[in-house]
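Structure in structure tokens, see below.
Missing here: one protein chain of the complex. Every other protein chain is in place.
Labels run A, B and C following the written order; every chain starts at residue 1.
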Amino acid sequence: MSGSSFGKLFKITTWGESHGRGLGVVVEGCPAGLSLKESDIQLELNRRRTGQSKVTTTRKEGDKVQIMSGVFNGKTTGTPISLLVENEDADSSKYELIKDLYRPGHADYTYDMKYGFRDYRGGGRSSARETVGRVAAGAIAKKLLAREKIKIIGFTRQVGKNIAQTIDFNEIENNIVRCPDAKMADKMVNAIMRARKKGDSLGGIVEVIAQGVPAGLGEPVFDRLDADLAKAVMSIPAVKGVEIGVGFQSATMTGSQCNDVFAMKNKKVITETNNAGGILGGISNGMDIVVKLVVKPTSSINKEQNTVTRQGKKTEIRVEGRHDPCVAPRAVPIAEAMVALTLIDHLYRNKFSQL
Amino acid sequence: MSGSSFGKLFKITTWGESHGRGLGVVVEGCPAGLSLKESDIQLELNRRRTGQSKVTTTRKEGDKVQIMSGVFNGKTTGTPISLLVENEDADSSKYELIKDLYRPGHADYTYDMKYGFRDYRGGGRSSARETVGRVAAGAIAKKLLAREKIKIIGFTRQVGKNIAQTIDFNEIENNIVRCPDAKMADKMVNAIMRARKKGDSLGGIVEVIAQGVPAGLGEPVFDRLDADLAKAVMSIPAVKGVEIGVGFQSATMTGSQCNDVFAMKNKKVITETNNAGGILGGISNGMDIVVKLVVKPTSSINKEQNTVTRQGKKTEIRVEGRHDPCVAPRAVPIAEAMVALTLIDHLYRNKFSQL
Amino acid sequence: MSGSSFGKLFKITTWGESHGRGLGVVVEGCPAGLSLKESDIQLELNRRRTGQSKVTTTRKEGDKVQIMSGVFNGKTTGTPISLLVENEDADSSKYELIKDLYRPGHADYTYDMKYGFRDYRGGGRSSARETVGRVAAGAIAKKLLAREKIKIIGFTRQVGKNIAQTIDFNEIENNIVRCPDAKMADKMVNAIMRARKKGDSLGGIVEVIAQGVPAGLGEPVFDRLDADLAKAVMSIPAVKGVEIGVGFQSATMTGSQCNDVFAMKNKKVITETNNAGGILGGISNGMDIVVKLVVKPTSSINKEQNTVTRQGKKTEIRVEGRHDPCVAPRAVPIAEAMVALTLIDHLYRNKFSQL
Partner (left out) sequence: MSGSSFGKLFKITTWGESHGRGLGVVVEGCPAGLSLKESDIQLELNRRRTGQSKVTTTRKEGDKVQIMSGVFNGKTTGTPISLLVENEDADSSKYELIKDLYRPGHADYTYDMKYGFRDYRGGGRSSARETVGRVAAGAIAKKLLAREKIKIIGFTRQVGKNIAQTIDFNEIENNIVRCPDAKMADKMVNAIMRARKKGDSLGGIVEVIAQGVPAGLGEPVFDRLDADLAKAVMSIPAVKGVEIGVGFQSATMTGSQCNDVFAMKNKKVITETNNAGGILGGISNGMDIVVKLVVKPTSSINKEQNTVTRQGKKTEIRVEGRHDPCVAPRAVPIAEAMVALTLIDHLYRNKFSQL
């Protein structure tokens, strides 16, 4: 009920604050018999880690994961897998300055209203650092999906006005913005560096594609695959919108343009286009699942902004410190994790559809 | 687990098929002591009903609701409220023609893949007729919200390329497309009639605003208010995207443009703009909640389209029958219901935040 | 959250009051493809029905079930199955007398304290009539279990001081108390008739045995099979205790007496005794599951008893009307239903234990 759990059959519960002792996740519903090593998880955590490049924050966190339970002799036992990442570089000193101020765009005010007070060090529980647990759990989900030949690919589709025009999956991890279009990647990097120099930040769009998803995933009528994906990615800090397939573009299409007609290919039913983003009636149709999410420009900017204090006095604030000027590149592995967690949960749920 | 339930503390479970005996919903978590009459619910059902105007389907359903349990002497008892709407005008004969075909854009194929067969009469469980239960339950949610001075207002923001430019709430129910801009309403009606004449359909955008929502609703980190709203509206048939506040527009904004700065008004903390759509860090901040959703053009069109049969043969299909050429106007009360259900659930969940 | 649901993968939600329009249950998680007719369910409802014999209440309810959704062409579709039983013989007049009194042993006072008022007609939601929904849903669970060769057998083990000494399953439905020991059955009937004549009532013990349950059902550490069975049967009205296997007798046993030693039989691991009642560490071990539950003597007795009014005045009460003088015989099909519902849920949950 606290809202820190995601999934029904494959379920994760995250805990931890930005500047507390550590962060963790309990993974329930992973079947027994999966080979699992700390390095499997570390790989994904490294993709989300701070300090990777000049476009990310300089806070240095090793994010070293420990498997605390649920694995014996290198295999999952079927019981809860507890993963722990201890915090290292938690410099809380500068947060003393803002403990009585509300940073625009942040959750300071809303946490105060909800709980009566807040752990103001680095945003406490509202920090994007919480996503460590999601990415760690997502690594396990990806391993399980890989056994079913399902692959999750995320990338930065847009930063400010720069939109990837070509999609080369092999290019994604070649550049520091995770853009599948090498030329546009350079422009994105430049745009981000210019924004940082001005003390400002940029928004962007992340896209996640899931290949190999069988038809039949998703439950009518509320737990549709698209509804659960929407929740999954909207729960990522800074996300303000989500689309499946053509998304908002469908407002200006006609039915005859938007409908994907069915055809046969290699004795399999396919659709000739994929405007639906792989989902019909809330259930996967065997085509690629296509999800897009928009991340707002980072709220922490090095510019003077009006605000108020906890006591209701007008004041000004300038958020110094180490922040990503655009969160899209680091949101990619997080979005992948959320899509992976949603898919594995629905894959298991679908096992009961037929006798 | 079947996916037919929504909400945690205020929970609904819907059942029923388009052409079965009826449709219903069980509402759990409504406190004892609320005055409730069938007419309270009927009012909302009438707004969603078919055959209201020339822009909707001509199927005639009375949608007469019966309260089967949970109310005694005009007041809710605190136990489950069972609502029943019997089906009347279920002409299943023409569906015999499509029982072995997959209608493009519909769930025929995905239900077959999931369940091995399907109730093909009117789409069975995948029919938008299922939303009767949601709207009925939403009427109760709205009554509970009204006690807390929370008001839900939905309208059609866009049909095809026609976008409402002015927002006059009083205008909404004055026109058959539920557009808050009277001039644009006429254009929308014309666009829809033109599309229908061509046997085609149009997409659109619905907007829902919640006024009077107190700060503090939404649970970190997965059950954020925006995440749950996203799921709620994405679960409505035909919805392909959702935005909170400025939504996708934030991709091209800078932090200094997008951040809503805090200020004081009548001794209350407010934000001077509302780009965030009333939600910060997944928690309501006391400003209006603003949700937008896109509905794709109706999949049932009276035009020849390629498709395949259940047996994998190529064929063509033309969906005759009684369909809304644009679902936006009738999606308005449904979207309102889903927003109301989400808010009442989070209002109750938030009662536990502080000792 | 309202407490009217049971099960996680195979889930039921019941609704309805003793003297309302009807009673019902929504069954979620039944896979597609099961043959299901109303007569399948009616059979079980008839076993629980009132007015079966001289040892039961004389209220006459047909308890005719209607399948409202989830079945198409005689097969389950995988979507929610809604079952409805309309009330017929609801004579509420005599309840006017007790609407301001608290009947000893009943839920009148506790409902008033919980909800502020109560539907006093026949106990409203607290009436054992609510179990109609459980038994109807249990009939579906039994059909699914039968496919897996799992059989549920319930019987009356004890009424007052009369304890069945021999267990002949074929005898159970031959007598009106559902006792597997024909001789003892007569004594039970006599004891009940004597109690009724005195205006009093008797307690008893019901036993349920599940045969053919495979090893592996039950989830560590809270959702153990025994824990969920305990909850299942304790939720039946009038139940005050539950035992698995030797139960309370184990308090006076030593480990060497109580442990069931393992042995091989037909190349299968078995235990030579079954003190554990088929469950070790919360997980089924392949032996018969053995559950016992005690039902208190019916609270409605035709004897003068002290009580108080809603206004806190001392008074006396004598509950006239139509009541079972011992609920054990009719509790048998209810207990069977609850055990069946628990087992099918765990059978499905166990499908995820191993890759």
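The definition used in the following text is that contacts are C-beta pairs under 8 Å (C-beta built on N, C-alpha and C of every residue); 3 or more make two chains touch, one makes a residue touch a chain.
Owing to the predicted nature of the structure, the values given are computational and were not obtained by experimental measurement.
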item	value
Absent-chain contact - pick from C:72, C:95 or C:111	C:111
Touch criterion as defined above, residue of C:24, C:138, C:180 or C:237 at the omitted chain	C:237
Touch with the omitted chain, as defined above, among A:124, A:154, A:180 or A:297	A:124
Interface residues of chain B (partner: the chain not displayed)	9, 29, 31-34, 78-79, 147, 220, 348, 351-355
Touch list for chain C against the chain that is not drawn	1-6, 8-9, 14, 102, 104-107, 109-111, 113-116, 125-126, 130, 158, 160-161, 195, 200-205, 214-216, 218-224, 226-232, 234-235, 237, 239-248, 250-264, 267, 269, 271-272, 276-277, 280-286, 294-301, 303, 305-308, 312, 314, 349-350, 352-354
Contacts of chain A with the absent chain, listed as residue ranges	1-2, 4-5, 8-9, 11, 13-17, 20-24, 26, 28-29, 32-33, 66-70, 72, 75, 77-82, 84, 114-119, 121, 124-125
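Keep in mind that, in the parts below, only the chains that are shown with their structure count from here on.
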item	value
Homomeric contact chain A-chain C: same or different residue positions, threshold half	same
Distance between chain centroids, defined by C-alpha means - chain B, chain C (Å)	39
Where chain A and chain B are represented by their mean Cα positions, the distance between them in whole Å	26
Distance between chain centroids, defined by C-alpha means - chain A, chain C (Å)	46
Sites on chain A at which at least two other chains make contact	9, 220, 352-354
